[in-house]
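Only one protein chain is missing; all other protein chains are in place.
This part shows chain A:
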């Protein structure tokens, strides 16, 4: 697979963010990251990037349960922004709620639904189909 230029991690759990970055670095998946602690901050940062046509992340790891703006709300806002780039979005959550899984399927932009914890092999395997 080809290496991802820029990955975006939206999660309020710093341990997961640390782990995820490490997995992607070690797995040689990606070396450059944008990290936001919740949907709102991510949206605020991504919106100007999109409009100014600066470099956008190729891949987003999105947590659902977050303070300020959760994953679903972020998705609802984010998909409204017209964007030429096809960004791969993976939901990563510790929620086993079938409701959440079903909901994820309703978003065409969401490419996959991963249940924490993740590991490099696992993630690499999944991303092989995308990149």
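Keep this in mind: contacts are C-beta pairs under 8 Å (C-beta built on N, C-alpha and C of every residue); 3 or more make two chains touch, one makes a residue touch a chain; residues count from 1.
In this section, contacts and distances are computed from a predicted model.
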Protein name, per the UniProt record, of whichever chain is missing from view ("Autoinducer 2 import system permease protein LsrC", "histidine kinase", "Nucleoside-binding protein" or "Multidrug ABC transporter ATPase"): "histidine kinase"
Full-complex contact with the absent chain, from A:1, A:26, A:68 or A:81: A:26
Missing-chain contacts mapped onto chain A: 13, 15-16, 19, 22-23, 26, 65, 94-99, 116-120
